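Presented below is the structure to which this report refers.
Of the protein chains in this complex, all but one are displayed in their positions.
Should a chain be cited, it is by its letter among A and B, assigned in written order, with residues numbered from 1 in that chain.
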Amino acid sequence: MKKLDKLVSIKDLPEAPVSNVPSLSQKTGTWRVFRPEIDKEKCIKCYICWRCCPDISIDVDEEGFPRINYDYCKGCGICAHECPKTAIRMEREGK
Amino acid sequence: MKRAGIPTEEFIYSGHTACPGCGAMLVARYLLKVLGKNTIMNIPACCFAAIPGTFPDTCLGIPLLYNAFETTAATASGVEAALKIKGKKEKITVVGFAGDGGTADIGIQALSGAIERNHQIIYVCYDNEAYMNTGMQTSSLTPMGASTTTNPVGKKGGWRIRPKKNMMEIVAAHNIPYAATVNPSYPMDFIKKIEKAKSIKGTSYIHAYSVCPTGWRYQPELGLEIGRLATETGIFPLYEFENGAYTINYKKKTKEVLEYYKLQGRFRHLSDDFIKEVQTLIDKEWEKLLYKEECSHR
Partner (left out) sequence: MVKMIITGNVAAAWGARLSRAEVIAAYPITPQTIIVEKLAQFVSDGDLKAEYLHMESEHSAMAACIAASQTGARAFTATSSQGLVLMHELLHWASGARTPIVMANVNRALAPPWNVWVEHTDMMSQRDTGWIQFYAESNQEVLDTIIICYKLCEDKDIQLPAMIGLDAFYLSHTSEIVDIPDQDLVDKFLPQYDPAYPLDIENPTSVGSLSMPHQWYPEFRYKIHEAMQRVLPKLNQIEEDFYKEFGRKYTGPLELYDTEDAEVVLIVSGAAAGTVKETVDMLRKKGVKAGVIRLRMFRPFPSEELAKALSKVSFVGVIDRSFSFGHEGAIFSELKASLYGLKKYLPIKNFIVGIGGRDITTNTINRIYDNCFSCLKNNKIDTPVEWIDIKV
């Protein structure tokens, strides 16, 4: 079944309502009011922040530091709250 | 490969529309990390029916069947039967993933039937303690004292005074091969139990604690802390039921229920006396659980 990323008319639809396009086009980062900022000085690379992100918007950079994916991060603040070294600050968006 | 104690591979895409700080999302994330690619999930009407997005988008990297509200366990039964007759059963895990309403209320008939037939499925109830998707209405798993949109705080009281149904006891009464409570605040325990469920011959039931900042009314960053308090107060004990025996996995009941209740807006209206009543009930249930563990291991 071909990827349904270009739907223009009824002819492009499958017979049954079958979805197969990953939701990555929805940039939920626009929902944020507060954004997390990681302080690499304090970070001990325990990756607890990566583990507790409900939006899977923390991955790991080339140096092994956790990196926030701001395209999708909704700013819930769980990572900042759970960080054992308080290495993550929640900053007001737009400042 | 593991990181912070849990597998690294993800089976959920970002861009889903769960609320910020959604507990159910963590439940699904950890569940799929263990079960992996060879999983088919079916989901009824619930938060998770809206979370993956609208057609043609999906946030799951595994096959997903949406089913009608009351049919989660019946749908999982049908999937399992089809895989069995096609000779694919051994390779694919079938998971029914429903909310508390779709499990304990409208879905309980189907669940009971599926357990009785002992289908090779894992049934996960993500318990956010109300019909959250439709706007926080009361379900039979809404805890004592909570205010919801159908048990609102009014001039004559009105908030929920009935205690939660005990789903673990209900499934235990079916002599289910394996049932366990899990909590994303305890990820290692979570992972271990899903691995156990995956290996069970027959039906497994997983009751997952699922924090909900929108419905419980707290700042989303407190999600995992509230989860820890739930277990440490004994409100959500971590235990397993396997082949008739109870095993409590976390015995440190060190906190008072007030610490849990005071963090959430849905309990804000409660009097000290009511909280005392809740504490008595929780203490009694904890004692019962300890006793069950002792008796079932004799």
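Simple rule for what comes next: contacts are C-beta pairs under 8 Å (C-beta built on N, C-alpha and C of every residue); 3 or more make two chains touch, one makes a residue touch a chain.
Not measured: the values here are computed from a predicted model.
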One chain isn't shown here. Among B:65, B:153, B:258 or B:290, which residue touches it?
B:65
Which of these touches the unseen chain: B:2, B:37, B:162 or B:276?
B:37
Per the touch definition above, residue among B:53, B:143, B:215 or B:234 touching the missing chain
B:53
Residue-wise, where is subunit A in contact with the chain that is not depicted?
1, 7, 10, 13-20
Where the missing chain touches subunit B, by residue:
37-38, 40, 42, 49-50, 52-55, 57-58, 60-68, 70-71, 73-79, 81-86, 92, 109-110, 112-113, 116-117
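Just so it is clear, only the chains that are shown with their structure count from here on.
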Distance from subunit B to subunit A - Cα centre to Cα centre, in angstrom
24
Residue ranges of subunit A in contact with subunit B within the complex:
4-5, 7, 17-28, 31, 46-48, 50-52, 54-57, 60, 69, 71-72, 74-78, 80-82, 90
State the interface residues of subunit B toward subunit A in the complex, per the touch definition above.
3-6, 10, 12-18, 20-23, 25-26, 29, 52-53, 55-59, 61, 184, 187, 213, 219-225
